[in-house]
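First, the structure itself, so that you have it in front of you.
One protein chain omitted, others in place.
Presenting subunit A:
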Amino acid sequence: MTLVQAAPPPSTAAADAVPAAPRGRRRGGLRNLGWVLFFLLPSAVPLLLFTFVPMVGSLWVSLHRWNLISSPKWVGLANYERLLKDPQTLKVFLHTVAYIAGYLPLVYVGGLALAVALNQRMRGRSFFRAAIFLPVVTSWVVVALLWQWLLNPANGLVNHVLAALHLPTPGWWTDPDWAIPSVILASAWKDLGFVMVILLAGLQAIPSDLYEAATVDGASGWQRFRRITLPLLSPSTFFVVVISLINGFQVFDQVFVMTGGGPEQSSQVVVGQIYNLTFRYGRAGDASALSWLLFVVILVITAIQLRVQRRWVTNA
């Protein structure tokens, strides 16, 4: 919910007008509450049933030993204790952080470059915008299989080109050192369009008279970008960073399809580990405990971001 508030700023005129009305007529506010709840229902009911109820359920499961087949056995906090001692837990978190560390800068810088480029007047602008956005609406399984082919060490297109250029040809997803970079490449490619669209919207909200004034004052192109574009784009940047971090911690599909967490667990991420624990190892209790650990980590990181954003996000 906080994410929505952090999204690109609403027009100030409307923001002033809204709080004024209910203050005038309290009864009207109460009357509206019924309608507000009514219109919230279509999203609130599934949210309640398919998110909050399972969340509470997983908290309960995390306090049990359960292999999905037999009946659950109460073990208290033993699952959490074992997880914190298991070196594999730290590994999967480190792999996830490594993924984010590679993915986030790549997707942000790439998305920003594309947004700035496609904000110019040029031929075929709409075509390029649509083409770059296309992977965003494509199924992850399709994209992951596509990249698995592209990055095939023996006969993939990427290594073919690299070999022709006399560059080293990595083993990509068959090599433990390259498995996470492979996933990063595929993820950045798929999400570039999403980041571009958010930043493009942010760019278009920047009043053009600011640039005109700066040009009159003799500011160079770089100075205009550095002093006007970046600061006024910061709410969009903040949104992209928060969303990407949350999605990054929950990365699963592309890893599952491209590497299966391998070779030798070298690209196993937190959610992949949760999947393995539940469905392959029959340890639903451990998996639920790990889910809650992940939830706490994401919560803390998001809370820190919300706090820190006051220092760098410009509120228009």
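The definition used in the following text is that a residue touches a chain if its C-beta (ideal position, glycine included) is under 8 Å from a C-beta of that chain, and two chains touch if they have at least 3 such contacts; residues count from 1.
In this section, contacts and distances are computed from a predicted model.
When the listed names "Aspartyl/glutamyl-tRNA(Asn/Gln) amidotransferase subunit C", "Cytochrome c-type biogenesis protein", "Polysulfide reductase NrfD" or "Sugar ABC transporter substrate-binding protein" are checked against UniProt, the chain not shown comes out as "Sugar ABC transporter substrate-binding protein". Set against the missing chain, the residues A:W35, A:F127 or A:W222 yield one that touches it, A:W35.
Of the options A:L49, A:A213 or A:V296, the residue whose C-beta touches the omitted chain is A:L49. When the missing chain is restored to the complex, the residue among A:G110, A:P231 or A:G282 that touches it is A:G282. By the touch definition given at the top, subunit A reaches the unshown chain through residues 31, 34-35, 37-38, 41, 45, 48-49, 67-70, 152-154, 171, 174-176, 262-265, 279-282, 284.
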